[in-house]
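All protein chains but one are shown at their positions in the complex.
Moving on to subunit A:
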Amino acid sequence: MRALCWEGVNDLRVQTVPDPEIVNPHDVILRITMSTTCGSDLHFIDGYVPSMLPGDVIGHEFMGVVEDAGSEVKKVKKGDRVVVPSFVACGDCWYCQHDLYSLCDNTNPNAEVQAPLLGYPTGACFGYTHAFGGYAGSHAQYMRVPHADVGCFQVPEGLRDEQVLFLSDAAPTGYMGADFCDIQPGDIVAVWGCGGVGLMAQQSALLLGAERVIAIDRFPERLKMARDHIGSETINYAETPDVLAILHEMTGGRGPDACIDAVGMEAHGTGPGYLYDKAMQTLRLVTDRGQALRQAIMAVRKGGTLSVLGVYGVMDKFPIGVIMNKGLTVRSAQQHGQHYLPRLLEHAVKGELDPSYLATHRFSLEDGPRAYQMFKNKEDGLVRAVFTP
């Protein structure tokens, strides 16, 4: 089959690779119908996140049709149209049984290698680094999905592929970020980042009862999307001298009740703080540019919640004193998609959630390298590149 492979830093190629096979009894083979780019792919494409191997098939946000099923697969069957979260979860371990699916104990074949990085290993993510399992990803014609009964969710009739695709990763991640904020009536939620996850976090905050949502980004077309599709109020930080002062005034001097970081390690920013981050990262002294995160920590009201969805590595200058003195609650995770998907599909069926507008550009799989180039540089207003293999 054809697949988009990582061959080195900033070197993606479409190649012919062996077809996936059923290996374990709970596996299915999925024929991919749609797959999309995610900001967290950029971390290993740019070489900031290690443990990719040349030849790895990438991609972790996808949907497809079940082509073949292992002997122990009970709930899904050949021909089912399904959407699958990007983290692989077994459904049986303590973490899965407590709805902490991305922390699954039983799906990462490289758990022992990852553990020294984090203390204890996480579950595996499709099409990501070998520390996160090393499973082949979705930018391919077919893929193997382990623990299919836990990971595959049937798509209800009447929903188009574009409406469902982002329920694989961007929507559950954003929804989880808003869920972490424990939103109360009257709450104002600020979200840094208007990419797929940021926009989904904004929409989810409103679905979960937020009074107002404020979005912060620097791309006018993304901010327009936040206003037009969601109803967020927006701040373009590239055009304003002081985001904190603006947030202060917009919230009557209280600050947002919750702040969501949907940006992560390659944050852009302005001023000397950003130059410092960029220099340190270029020298590989740190993996992260933490400006968005630090700003969110400063902006959130006293006793409020900081919800971190952005992918981070090892950061210096982390303002723990601000968190401590302001009595903040910090919550974070890779997406627990299996917990949120039933709810999200319900919202989609009722017409309350339609992320199809994220699919700004379509490509064939063969155009994968060019699509990622455009995605990375946000050319032509590209928010998400969608592949239809």
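Just so it is clear, contacts are C-beta pairs under 8 Å (C-beta built on N, C-alpha and C of every residue); 3 or more make two chains touch, one makes a residue touch a chain; residues count from 1.
What we mean here is this: contacts and distances are computed from a predicted model.
Novice: For the chain omitted from this view, which of "Citrate lyase subunit beta", "Sugar ABC transporter permease", "Cyclase/dehydrase" or "(2Fe-2S)-binding protein" is its UniProt protein name?
Specialist: "Cyclase/dehydrase"
Novice: Which of A:43, A:81 or A:130 touches the chain that is not shown?
Specialist: A:130
Novice: Among A:105, A:161, A:182 or A:354, which residue is in contact with the omitted chain in the full complex?
Specialist: A:105
Novice: Write the list of subunit A residues that the hidden chain touches.
Specialist: 1, 3, 5, 7, 13, 15-21, 23-26, 47, 50-57, 72, 90-94, 97, 105-113, 115-117, 124, 129-131, 133-136, 140, 143-144, 146-147
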